[in-house]
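What follows is a structure written as structure tokens; I'll ask about it next.
With one protein chain withheld, the remaining protein chains of the complex are depicted in position.
Going in written order, the chains are labelled A and B, and every chain counts its residues from 1.
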Amino acid sequence: MKKKVLSSLLALTLAIGALSGCGNSNAGNDSAGSDGAANESAAQAGTESETGEEGQSAEEPASETAAETGADFSGVSITMLNTKSEIQPQLEAAAEEWGALTGATLEVYTIGGDSSPAKEIGSRYAANNAPTLVMGDPQDVSDFCEEYGADLSGESWAANGGTKYGIMKGDVLYSFPFCIEARGLIYNRTAIEEILGEAWDPASVTNMDDLAALFERLAQAGMELPVALNMEDWSIAGHYLTQMYEEQDGTLATTEKFMEDLKAGTVDLTENVRFNAMLETFELLMEYNSNKSDPLAADYDMNAADLAEGEVAFWFNGNWAWAEISDYIEDGTELGLMSVVQNDTTGNANVNTYLCGGATKQVMIDKECNDEQQQAAAKNFLDWLVNSEAGQNVLVTECSLVPAISTITQEATNPLARSVQQYAAEGKLFDQPSNYPGDHWATVGAIMQKYLAGEETREEFAKELQDYWTGLN
Amino acid sequence: MDRTKENSSLKTVGIVKVVVLAAVFLIYMFPFYMLLLNAFKYKRDIIKMPLSWGGKNGFTLNNFAEAFQKMNFMTVFLNSVIITGVSCLLIILFSSMCAYIFVRKDWKINKFLFLLMLFSMVVPFQVVMIPLISIYGGTFGILNHRATLIFMHVGFSMSMSVFMFHGFIRGGVPIALEEAAGIDGAGPLRIFFQIVFPLLKPTIATLVILHALALWNDYLLPSLILTDKALYTIPIATKLFQGAYSNDMDLLMAALVMAIIPAIILYLALQKYIIAGVVAGAVK
Partner (left out) sequence: MNRIKSSITNNIGIFLVFAGPAVLAFLAVIIIPFIYGIYLTFTSWDGISRNKPFVGMANYVSVIKDGPFWSSLGLTVFYVIIAVLTVNAVAFALALLVSGKIKGSNFFRAGFFTPNLIGGIILGYIWQFIFKNILVSIGDTLNIAFLQKSWLSSSALAFAALIVVTIWQYSGYMMLIYIAGLTGVSEDVREAALIDGCTGSQVTRYIIIPLMRSSFTICIFLSITRCFMVYDLNLALTEGGPFGSTTMAAMYVYQKAFSSKQYGVGQTEAIILFLITAVIAVTQTMISKSKEVEA
């Protein structure tokens, strides 16, 4: 008796399980063929939603060309997952503005710092409730875009940076590159000049020795520890260390090959020029780290405040940090971004003049949980962001982003974004791959924290890092 | 003489107790003191001078106004009240009835279910999280209703409540009273509601407090079920202040203070019943 109950319970849950996932027509049909009475209702549900879709799309044949002229999407309601929570209010305002133009409603929502985009997206797909516009990190979007993403190759912006910075699978473009971000040393020029009592040009720092000399001068002039280093795993492993992969020779192909070699275990990092040069500079930064007495207690906000107020002169971070810096900065303070300079430039002569960066947030349009019309509305929204003056204004002025689309020519509003914009315009950015393992920053971050805390030598760190990569197989 | 000596030593013990309690109390309240201290300050002062009363820039009520507006406080507050209130009501009702029958009827199915509930309390939420939303979202498509969340809250809280009522009914409700009522011809429902339920008051008050606060503060489950902004609860709304890189401590603290006040009121209101229970126990 009990066995029977148990086994039927099991059968029921499995049937339910088989059905979940996005309730588009394919899923419905596939499972209807297999087994059980439970499936019938699902198949019905499937056809119902299908006819619903048809009815709607018959009413309003969505066309992409209508976008520029202000299409009518009255009654269409779409959602967007925003994983850049610092621009949430700006995006909400933009959604409202766009909604007023098209009659559609766009609800933008964000996730807290405790949640990861992958978890959010996974649970939304499990619930058959995926947002129409899905913003994610490149590796997230890259993982599932072929299955869930709409083809964006035909969009107006595709040729102007879309295919260059977006996620491509074969010839198909799956994402809108939302912004370009680059990382490097943020300097506070005003503070440096004040301390040194003379004009200072960031271009005068051409390698690590120059940087060390500058630190020494600053220290002697009274700014004893002129550098702020973050302790967060995403910062040290996700942003600093990854420069090492990306700067092997600066091309994406080599970076990807290098990661393959690491996985295969054929790389000896202690012999690698870039690894050593990069970490030599890291050790220099550690030596002058304002959090030196307790490097793992570094506080992100404190670092931002220290840099803004000129307590320190350098902070390793990226242009997104403007969101926090701007809370503390006084008007007229001059900031900028420069390369993490190194002494040994063998194999890549550009390391001291380029930044590592690229399109760090990708927006995919879901095609499985959202009908044609919702997809068309979503495309229209992206189009509006890129092609209308109001939309460009949102990206550049309101959100302080550096757009990846070349037709947007507005000048960035904050000094860090302007810096990145200039590097991008001059083609001085090293590309970043979109296929870092999902746990790289967390796992390697934990290892690198030991190194940052001085509890591990460079050799030990190299060994553990190699073990991480070979352990992925 | 002996008596006075005894009295004075009792008094010293009493004083020592109060002093110990007061010291522990201060430690317990420390985070709240910090919360209140910093909720009225500007962000830069919170980071730079966490201990100072006020800061370089003085006091501000801005944090509250801004948090109130950004969270859409009235809406989310109402949602939280409805969801917490209705869930608690149903949890208490269903679990006390269930525990009662589990204690009083020695049926095999009762034993089996009780054991199952015990085991279920150990299930990490992560194990059922994705399956839960695949079933209720993917298959039935009933996410984004307050009723769905309430149903789930009831389901998840059932084991612990049944477990607690079970213990207290077994240990604290004399069966003789019920037998007498049974002889007088009262049906099981009447016996339960007229005799047993009133005796459970202290446990009910305890459980209401524990559940109400847990539900009031629950983030993960509601965030999975309620994705429509109009249905957000307070914890979902406060996540807006937890950025990817750093938290807006100023707004977060103000939001917390606003979220805690109703919880304190509820607790203080219900504490009376627990004490009423103490008195009732003493009289009996």
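Please note the rule applied: a contact is a pair of C-beta atoms (placed from the backbone, for glycine too) under 8 Å apart; a residue touches a chain by one contact, two chains touch by 3 or more.
The shown structure was predicted, so the numbers you read here are calculated from the model rather than taken from an experiment.
Every visible chain touched by the undisplayed chain in the complete complex is listed here: A, B. Only one of A:E155, A:D233 or A:E246 touches the absent chain when the whole complex is considered: A:D233.
Considering the full assembly, B:V154 is the residue among B:I83, B:V154 or B:L226 that touches the omitted chain. Counting the whole complex, the residues of chain A in touch with the unshown chain are 9-10, 12-14, 16-17, 21-22, 27, 112, 114, 116, 118-119, 121-122, 125, 143-144, 147-148, 231, 233, 293-297, 299, 302, 368, 437-439, 442-443, 446-447, 449-450, 453, 455.
Residues of chain B in touch with the missing chain: 14, 17-18, 20-21, 24-25, 27-32, 34-35, 47, 49-51, 90, 94-95, 97-98, 100-102, 105, 107, 109-110, 113, 115-128, 130-132, 134-135, 151-152, 154-156, 158-160, 162-164, 167-168, 170-174, 188-189, 192, 202-203, 206, 209-210, 213-214, 216-219, 235, 238, 242, 247, 249, 252, 256, 260, 263-264, 267-268, 271, 274-275, 277-278, 281-282, 284.
Simple rule for what comes next: only the chains that are shown with their structure count from here on.
Those residues of chain B that touch chain A in the complex are listed here as 43-44, 47-48, 70, 112, 129-131, 133-139, 141, 143-144, 223-224, 227-229, 239-240, 242-247, 249.
Against chain B, the residues of chain A that register as touching in their complex are 2, 13, 16-17, 19-23, 42, 45, 79, 83-86, 88-89, 107, 109-115, 122-124, 126-129, 232, 299-302, 304-305, 320-321, 323-324, 327-328.
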